[in-house]
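A single protein chain has been omitted; all remaining protein chains appear in their positions.
A and B are the chain letters, set down in written order, and residue numbers restart from 1 in every chain.
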């Protein structure tokens, strides 16, 4: 298993982690298989798609409109229910095919860590089988 | 493959199935690999996150607001289109890394079965490779 750490710098942020995953697959020596990327976190998520600054702002705007600030019960304990709800929708793990020793991503696909409750230090786990 | 059954007791419910998955990984004997949890159901889903009573109520409230009762066409056949829509968003399978013979979950991560059309008997399939 490969582990990397990313430090986010704001409450809501999108970080392109494609290179981290590509390096892990390369180091694994697996030529054909499955690459699983997982975050051991409950207030972050993973998405796959085009990474460009305009769309990054669109993602962040949409996510905030989708789960607006509200009087969630969890907020009486820890004021981050919105982050948990977003994380539940996107999930904390994604799997990718590996072929020819490389992770197969389309031209417009990047792997992105979505920070919903930063800034924090986030661990990225990659396993290739 | 390991299979377990959970009986839900109400229409909307969240059931913590982490222990079922941990036991399956332990029994598999796999020390490093991928654990796949899957539900053979179209009106339930899986989420991963913090499991505590306040947040459980927040999840259920948000899911019902997110897909409100409406005049969906499927409801003329079987009155559960809302459950199908929720299931499509969350998905019926989740994969987790296994290392040191254990499923890797963060401190605040539990694996939860979301019942969207209960009460029913739900099968949980776990495969570890």
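By definition in this document, contacts are C-beta pairs under 8 Å (C-beta built on N, C-alpha and C of every residue); 3 or more make two chains touch, one makes a residue touch a chain.
These figures come from a predicted structure and were not determined experimentally.
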Item to check | Candidates A:41, A:74 or A:94 - the one touching the absent chain | outcome: A:94
Item to check | Contact footprint on subunit A, counting only the chain that is left out | outcome: 32-34, 47-50, 52, 54-55, 57-59, 61-62, 89-91, 94-99, 104-109, 129
Checklist entry - Where does subunit B touch the missing chain, residue by residue? => result 1, 34, 36, 38-43, 67, 72-74, 76-77, 81, 84-85, 87-89, 91-93, 95, 123, 125, 127, 129
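Simple rule for what comes next: only the chains that are shown with their structure count from here on.
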Checklist outcome for this item: Taking each chain's mean CA coordinate, subunit A and subunit B are separated, in whole Å, by 20
